Structure formats: structure tokens, C-alpha cells
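Have a look at the structure below before the remarks.
The other protein chains are all here in position, but one chain of the complex has been omitted.
Letters A, B and C mark the chains in the order given here, with residues in each chain numbered from 1 onward.
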Amino acid sequence: MHGSLTAPQASSSIDVLDLFRSVRTASRALGRPLSDADATVQSMPDASPAKWHLAHTTWFFETMVLGQHLSDHRIFDPSFNFLFNSYYESIGERQPRPKRGMITRPSLDEIFDYRAHVDAAVERLLMSDPAPEVITLIELGCHHEQQHQELLLTDILHLFAQSPLRPAYRDPSPVAVSAVDQGPAGFSALEGGIVEIGFDGQGFSFDCEGPRHRALLEPFELADRLVTNREWMEFMADDGYRNPLLWLSAGWATVGAEGWTAPLYWRERDGQYWTMTLRGEQPVDPDAPVTHVSYYEADAFATWAGRRLPSEFEWEHAAAGKPLIGNFADSDRLRPRAASPEEAGIRQMYGDVWEWTRSAFLPYPRFKPVEGAVGEYNGKFMSGQFVLRGGSCVTPPGHIRPTYRNFFPPDARWQFSGLRLAEDA
Amino acid sequence: MHGSLTAPQASSSIDVLDLFRSVRTASRALGRPLSDADATVQSMPDASPAKWHLAHTTWFFETMVLGQHLSDHRIFDPSFNFLFNSYYESIGERQPRPKRGMITRPSLDEIFDYRAHVDAAVERLLMSDPAPEVITLIELGCHHEQQHQELLLTDILHLFAQSPLRPAYRDPSPVAVSAVDQGPAGFSALEGGIVEIGFDGQGFSFDCEGPRHRALLEPFELADRLVTNREWMEFMADDGYRNPLLWLSAGWATVGAEGWTAPLYWRERDGQYWTMTLRGEQPVDPDAPVTHVSYYEADAFATWAGRRLPSEFEWEHAAAGKPLIGNFADSDRLRPRAASPEEAGIRQMYGDVWEWTRSAFLPYPRFKPVEGAVGEYNGKFMSGQFVLRGGSCVTPPGHIRPTYRNFFPPDARWQFSGLRLAEDA
Amino acid sequence: MHGSLTAPQASSSIDVLDLFRSVRTASRALGRPLSDADATVQSMPDASPAKWHLAHTTWFFETMVLGQHLSDHRIFDPSFNFLFNSYYESIGERQPRPKRGMITRPSLDEIFDYRAHVDAAVERLLMSDPAPEVITLIELGCHHEQQHQELLLTDILHLFAQSPLRPAYRDPSPVAVSAVDQGPAGFSALEGGIVEIGFDGQGFSFDCEGPRHRALLEPFELADRLVTNREWMEFMADDGYRNPLLWLSAGWATVGAEGWTAPLYWRERDGQYWTMTLRGEQPVDPDAPVTHVSYYEADAFATWAGRRLPSEFEWEHAAAGKPLIGNFADSDRLRPRAASPEEAGIRQMYGDVWEWTRSAFLPYPRFKPVEGAVGEYNGKFMSGQFVLRGGSCVTPPGHIRPTYRNFFPPDARWQFSGLRLAEDA
Partner (left out) sequence: MHGSLTAPQASSSIDVLDLFRSVRTASRALGRPLSDADATVQSMPDASPAKWHLAHTTWFFETMVLGQHLSDHRIFDPSFNFLFNSYYESIGERQPRPKRGMITRPSLDEIFDYRAHVDAAVERLLMSDPAPEVITLIELGCHHEQQHQELLLTDILHLFAQSPLRPAYRDPSPVAVSAVDQGPAGFSALEGGIVEIGFDGQGFSFDCEGPRHRALLEPFELADRLVTNREWMEFMADDGYRNPLLWLSAGWATVGAEGWTAPLYWRERDGQYWTMTLRGEQPVDPDAPVTHVSYYEADAFATWAGRRLPSEFEWEHAAAGKPLIGNFADSDRLRPRAASPEEAGIRQMYGDVWEWTRSAFLPYPRFKPVEGAVGEYNGKFMSGQFVLRGGSCVTPPGHIRPTYRNFFPPDARWQFSGLRLAEDA
């Protein structure tokens, strides 16, 4: 992912060792279903090869942590600094982003060796009673790697969708879909007023989640569930993709240039919509939340529905104090799920799809990037992007929190991105 | 300009007749220094021919006002609806924007005839005791035309800058420049708190300036003058355009792709900087405000200076209650001026350059576009743009006010756009 | 036009004075129906503004002739050397070709003054008993200008076709069209053998028309008339533009990328084809030769018809010894005409449309470009172009001869280009 990391509260080296091991093991597991070729190809300039994700996150530990703080560390391969630097201008030249897919060597197996080499060194460092800032830096690296875990999955999905064979990343058997229309979403009223926004100092966060500050909200209403595929098909049937009056000007231009007529990955076959998933091509589940839609589409849908998207502050205020319950707790994830009819209140806040907000990604008051290379920095991306909140079915569970600010350009569709409606009270 | 118009308070038909006459006369005067060829050519897709501006503003009156409210109006030429519609999807097909420069006929003289034909009809309508909403609509048309007056000048400047002859739009004799370095800008402290933002209902405004609402500001400081060319040359001399750490990621990519090394129109000649102006090529005045810089450049400069750009709310709060005094009151305008050393307090708020703010152009709480064609609408542009405040040396004087929200994409440079620094208190 | 000129036989200064006056007068007449705006706009990078054609041909005389050979000549305007140089690298920097349309000043009237200034000087020079090489150079300039006369007309047609008003360059009243299907073309058998090809040394020619040399031809057959619009409509009706097997690979890619479904300028309206002409939009005449087709289309048509295009040597051999009779002798030109049923033998060789041949534009044996600036040179264009033979309805009459080699890239359509079929005997 874009962005690096801000300094959290001090954690113990034992806690961080646990975190480190679990995150590194999880990445390793994500790479296991992939062939060397799967892990090498780059499907578009915005995506990166799986191998690159697995190596870059390792490079981060080797360069930012071991290179500075483990005096006798043996660099695994000096050429990797050029290959696997992402965009840290202060650390030197690097492979141009659109050419990450040209690196057929080292192989995926060599990358796994690289990971093992660095894992051993980081563990050794953590067990040697390192300074608090080293512990903090390793914790940062773990969260950084969790971002890349999600991207690895969205990028693999995009790659596999380019193949006419529509291969499955995992378990291609058909998934059961919900059968009953849930009826219209309900809307919960929220009062507004002066609220606290941003990370409160407990645990880890990225720099752009703070500083915590006050914001003034007008009263508003928020839908109690995500917009569904069923609703999206109604939008499509009502000429949603053909009516310029529903769209932002830049959005309408994109519809024309890209020929959008449905969410990314949808395909009509035998009178039914199918969509590409990490389990191969599957029928669209009408009651599951719509996903792989851009900001432009989300905004046009909200206009069509006579509503609007929430601001990121409205979303965070509604989420505050809620338990981090979501489909993401389920071990059998990889796809968004229909809202549970039994659950009360505002549902599906976490673990299905990232929710587009109407907020541009901009700095909070008094925001300052961290100094140094690790401070190359979410701030660098603060133009041309919209904030998404929540977390998706491929976000690592420990990587979800109410203050988390994800961001993408308004035409991005390859993430698990959907929407929830809001309205002025 | 982008965007149309929202309904203001009722004005009298006499007042609006005065306004109409003065606006229409001013546009006519702007066209007078131009040849038929000058007025026809389109220098880039973002710019429009002068002839088009003069005709489109007239088409607006003929289509939105006369076509609806003057039953015996004779349409001047039915083909003009295709030629001079800008982007109103609800009104039908139109000449594609990048091909506006292909319309060599009608000639500029014919456009002046068209203007006279419509002027007479609108005046007749205004003198016939029309309904209040018709008066309102004509007032809208006047403000719409004032926007295009500014664009006509910025677009002509861009066109003339493409010619190796660097022709002058008006009076090419050299202009006197200031001689004394004013020293560093001062910073005024402002308290913040809950403030009122947006149009307050007196007189005319565009839809996106409202609704008036409360906003919460932290204490901040604002520079008492604009950033000067002298300061910009220091930024350049300090490798400002060569240091990626100063730039937003998208800004740095643009620097590379476009080869930016100075503001638009600057050219080094004989060891000195010259810049293209509406009076032909002139030496850069060190103490005049820098202009023709993009948001990306403004943001990089602020980072280099250890400051930041103000938010649009900070700007508006600082401007509130101040008299609308600016260089723009001077009859000999067309270029930004050095700040007056005698003046106290925050200077140069109006009439020199549009000031980039760090605020994305987004809707205010409870904003709703107007219904119908005139409501195609500032809202349509609410993605990918930043807000500029103030008003420039080519903004019509009556078109400047503290709540006015101008907006352009972050790479736009052909407007008279500059910056003022701010800081957290 | 591309290319300059080779040294002809010596002509008398009186003859060349006559030629000069008639060519210069003809150009002046071509500019008369145009407004300043018409003459300024550039409709695509491959086309030039009419004003540019009128000025560049004048620049050629001023720079290549007067600047070298009239010692007291006063340069009309030194900036014109930058503005109106076409591509002579040895003469210095110039306005980039795609930006020729940015030059709104000087005006068309000033260009006419420029022409008068240079005309007087050249006439004075010619009347002062100049050296033979000066006479030769002026003769070259006249032929160069004739090339630009044709381009001025094809470029104006392209410009006017971009306007939704479809203005007429001259006399927009409808033209009478032929009524009777002429039946299929006849084919004349030619014997082949060793033939002489290229300019034979009498009168004027361009460098690439020589040296005269021998070529070996196999026996072949050549159609006695051009392919007609009627035949082209049959090709279209038989899915000619939808069948990839008929097309060259690069041609088929162009069909897809450009969305070709008919010759350039054709438009279906009320069940009939109309085409843009120099007399405005007119119905397609079924018996007139098809024009505004590319090499790719000509080749695909020939494949569809079970024939092939002739080589340029076959064409020249068939034309050799024939009188230069064609529709071009008619004073009321500007459009290709149906073949005359009365005429015997191979018809329509000159003055209707340029005929695509299957020959790439390559040097003849022992071809050497002329030394110096005037030798920048047809040779420079000897890649990626196909040869056209004959001459069109907008070619100046004195500019047509059997050895003339016109050339354009295989996707060019804005010239008056058509085809004649051939076959192996």
C-alpha cells in the first residue's frame, strides 16, 4: 500500500515478536497457492506482482530496521534494494513501478528464502532487548505488511481476471448465495454536534489518522447496511450508466472512455450476471454488498437513490464505540457477505467492503509527517484521492479500526470497494 | 467557466437592467482588441476561443431566458444551439469541447451581431415587467458572463504565449516594476473557534457558496501578503523543482512529465526571467506576487518554506468583514501588483491572484444543486479540484466576494493563480 | 507539400517571369474566399493553415532566392523565418508543425502584403538579367508553390468538414450528378518488357522523378477508368469494412482504431450518402470516382474485387505518350468527374483523383538528393509512404505529368485519392 507509518505507543518486545511472527506467517500463507508465474506478472501499472509484495515488505525490515540496528546483519542480496524499494526517494533509485513485472528473477522460492533470512534476523534482534524505537519500527513494519497482504489479494484477483481461464486463487467450488430480498435499508438518525475524530493514542495507528481533533457535525442519517448487488442491478436497469445527469463530470468522462456498464469483473452470461472472485467466476449474489465500484459510480448511485455518501467524519462518529464485529472474523473470507437480518443497528461496518466517503484525503489539523524515510508518508498522497472507511473481506482482521483512513483515486475499482448511503437529517 | 448558478435574492428589474448593460458592454470591450483569427483559435482543450466565450454567454441568455420567457423571440440562428452549448447535457448535443477552435464561421463580427440581437431582446424583456424568476435568471446570466470574461482573458494570454511573436493583448509598453525588497511577510494570528462560513443571503452568489453553515477552526496564522516572485526565485535556486521530498506524489510525477522548472510563461533570457503577460513579454517583477503556479507548486513551495496553505475556511474567516479593497479597483489592471507597504494588516486579499487553498472542492453540508438545466451545476465538478479564493487582476470587480469559491485541478497553471502561506498557531 | 526540388533545364527569364506571375496570382485567388479565421486554423497536425501555405511559399522565395541573390533586398519581417520555415533543418529553428495554427498574427491581410513585397522583388530580380541558376531556383519555387496550392485546398476542405455548419469554400449550389450506370470497367492489356521510367529531361521535374532508368515489366492489364462511388457502395454493402480477410494487417488495425465504415467525409442522411466537398455537403455521385480513401482501403477494395493495384511503373508505362487530357482542363473544377462514355481507351488518368499504386516511395537507381537546403528533399520521406500517380481535380494544371510521384502514408485520406484496378495478364 501507499504510505508508511507513524510512531505508536511503546509496545513490549514480546508482544511485537508475537505480532511479527503472525504477520509474517500470514503473508507466507497467502503466497502458497501461487505459482512462480502467478507471483511474477503485473497486470496493470497500479498493481504489483505478488512476489514484489512479499519481497518489498521484507526489504522494509531489512533496510529500515536491520540495516540501522543490527550491526552484524548480512544483507541477503544488495541488488534487492533497487528491486524492492517502493517509492522512498530518500533511499535511492528503484525499479520503475510499471516495470515491476519484468523481474522474473529472483524466483518466488528465492523470495521465500529471503523472507526466512530476514525473519531470523528480526527475531534475533527482538530477542536482544532492543531500544524502544526499534520495537516501534518493527511494529510499524508489521502493519505495513498487513496493508500489502490486502493488496496482494486484490492484485492477484485483477491478474486472474485478465486470463480467459478465470483461474481461482482458492477453492473454486460454487458458493451458496442468499435467497431472500432483505427489503430496503433502514436509516439511523445521528445527532451531530462537536465530536472527537482521529486516533486516540491507544495501540497502533498510521500518521494520517491523527492528530485527534474536534469536528463539527450536522445531524444526519446513515443506512444500516451496505448497498447490495440487487440495488445495483436496479440502478443499471434504470439506465444508471447511461444518464449523464447522475454523474460527476469527471465520472461521466470516465464512463465513456472506459465503457463502464457494470461493476468491474461483472459479465453477463446466459441472462445472468457473473463476477470474478478469488474463488473463480461466480454468480452475483443479489443480497451481498456490491463491490469493485469506483467513487464515481458510488456517487452516481447515491444521486440516483436521492441520497448522498457519508463524510469520513460521519462514518467514524457512527462507528465510534461499536465493537469491531464483522464478517472478517470468519475464517472463510475472501468475499463480502449479505447483512445478517438478525443483527440490530448499523451493520456491516467492518470486513465486507471498503466504504467510499465523500471526503477527499487531506491532512487533519496540525498533521505533520514523521521525519526521515519512514515519513515518506501518507501525506505525499494528499491530492486526488477519496477516503474509504471500514475494511474489506481481504483486510487482515487486526488491521481494522474505526479511525483507519484508506484512500484511492475516484476511478479505482480493483479494491473491494462499495458504499453505504447517508442523508441530511 | 465551469458551473452555473443558484437563485439569489430578488432584485429589481431596473437594477438588473443596469447590471446587464454594464456586463454586456464590458464583454464587448474585451473583444475589441482581437482580430477574427485571435478570437477563433483554441490553444488547448482546457481553453476556449474568445469568440466562443462571447457567443456562449449570449446563447445562455437566448436559450435559458428568451427561449422560455419571450414568446415572440426570433432565434438568431438555430445552428448556434449546437455550436455554443457548453456542457448542458439536458439541452442536447454540442460541438465537442476540444473542437471549439474549428468553428471559423460565424466570424467575430457576426458574433457581435448576435450579441446585439440578444441584447435588444433581453432589454425589451426586462422593460416589460417580467416575473421575479425571470429577473433572477437574467442576473444569473450576468454573473455567468463575468466568469467568462476572466476566462476569455486567461485563454487569450495562453494563446498569445504559444506564438513566437508573443503578441500583446493590450498596450505592450514596458511596465514599471517595484525596486525594493519588502522583507519577509508578517503573520497575523487568528483565534479560530466556531465560525460561520458561506454566503449569507445578501445579493448574488453561486449555488456552491452555500448553504451558510458553522465550521470549527483551530487557531492559526496567516501571512499578511502573497508569496512574491522574489521568494519563488529563491525556491527555484534552492532546487525547489528538483527535490522530490518537497512534492506531493502526483505533483512530482507532473514535474517530470511536463518538465516544469519555473512558473508557466517564465523564460530565461540574458540572465533574467521574463514572463508572458497581457501586455506582451515583460521582465518578472521580484516584488509582485508569483502567479501561474499550480496547486502542486504552491504546496511544494509551502513545504519548502516550512509552512502550509490555508484552508478555504481559514481564508474566508480572515476575509470576513474586511472591505473589498484590492488592486482590482485600479482601472489599469491586467497584472498582479506588489503589496503596498503603507497598508496595514492582511493585504492583497482581492484583485491580484487567486489563492490556492488546501481544501478540495466539495459540497457544503446540506448543499443541493438547483433543479433543471441551470442546475448543471457546480456540483458536477466536485471531484479532483482544489478551491481558490480571492480574485485576480482579471476578475471583474463586481465578481469578487469573500465567499466566492473558484476551483481548478491541481495541475492547472494558466489562471492567475498564486498563494499565501499559513501556519498552525 | 513535402519535398523540394531538383534542378531542371535552363528556362528563359521571360518564361519564368510569366510562370511566376501566373502561379502567384493563382495562389492569391485561392486565398480570396477565406476569412482571416478560416486562413488561420489548423485542423490536424498533418494539415497546415491556408495562411501558412501562402506565407511559406513566399518565405521560400525570400529565403532561397532573394536572400542569396538580391543584395539590397529588405527582409519583410525577420520573425517570419521562424514562423514559415517548413522543415529545412539546415536553415534553423522553426515553429513546431502541430502549432502552426497558433499563429493568429500576422493576419491574412498582412500575408498578402508580404506576398506583394516579395513579388515585386522577385520580378525586379527576374528583369535584371539574373544568372541561370537564379532563374532555375525561381522556377523551382513556382512548382513548389503549386504543390502548396493543392494542399491549401485539401487542408481547407478538412477544416470545413470539422465544422457542424459544413461551410462551402466556393459556390455551394448543388452540382448535377450523372444518372446512368456506366457498367463495368474495361481492361486494357499491356505487354510489359523493358521500359524506360522517370523524367526524360524536357522541362521541369522534382528530384525523385529521376534518374530515368530501365525497368522490367511483366504483361499486365489496366482498368480503363477509375473505381466509382457506385462500386465502392457495393463493397460497403458486401461488408467490405467488416471482413478482416480483405485487409492488410495494419489496415485492419486502423479500421478498428478509427472506426472507418466509409470514405472520409461520407455521412448517411435520410437513406442516402452525402459527402463534404469544397462546395459544401453534396450527395455522393454514384458514377464519379471514389475519393478520400486511404491506401489500406484501396488495397482492400482491390482484394475484394479479385484484382490488385498497379505498380507505379505499370501506371507510368500506360500513361507514356498519352496526351495530358483530363477533367483538370475544365475551369469549373474542385471535384472529380464521372468518366466520359465517349472517350476511348484508358480514361481519367489526370485531373480527377490521385491513384494509389502498390509501390512504396523509394529512390530510383542512382538517385542522389541535391546538395544544400533545397535538397532537403524528397529523399527524406522515403520510408512508410506509398506512391500516387496522376493528379487530382485540385492539382494545378501545369503541375501534372506522367512521371510525377506523389506520396502519402497508407492511412492518409484527406487528399483527393482514389484508385484504378490492375491485373496480371
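One rule holds in what follows: a contact is a pair of C-beta atoms (placed from the backbone, for glycine too) under 8 Å apart; a residue touches a chain by one contact, two chains touch by 3 or more.
Keep in mind it's a predicted model, so treat the numbers as computed, not measured.
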Missing chain touches which shown chains? A, C
By the document's definition of touch, the residue of C:Asp171, C:Glu191, C:Glu218 or C:Asp239 touching the omitted chain is C:Glu218
For a quick check of understanding: of A:Ser22, A:Ser128, A:Gln162 or A:Thr261, which residue touches the chain that isn't displayed? A:Gln162
Of C:Pro244, C:Pro283 or C:Gly345, the residue in touch with the unshown chain: C:Pro244
Touch as defined at the start, partner being the missing chain; which of C:Gly101, C:Pro263, C:Pro336 or C:Pro410 qualifies? C:Pro410
Residues in subunit C touching the chain absent from view: 2, 87, 89-90, 194, 213-216, 218, 244-245, 247-251, 295-296, 299, 358-360, 362-363, 365-366, 376, 380-384, 386, 410, 424
Chain not shown, touching residues in subunit A: 35-41, 43, 79, 82-83, 95, 99, 101-105, 107-108, 159-160, 162-165, 167
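Convention: only the chains that are shown with their structure count from here on.
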So with touch defined the way it is at the top, what topology do the chains form here? Options are line, ring, star, complete, other. line
Between the Cα centroids of subunit A and subunit B the separation in whole angstrom comes to 38
Round to the nearest whole Å and give the separation of the Cα centres of subunit A and subunit C. 59
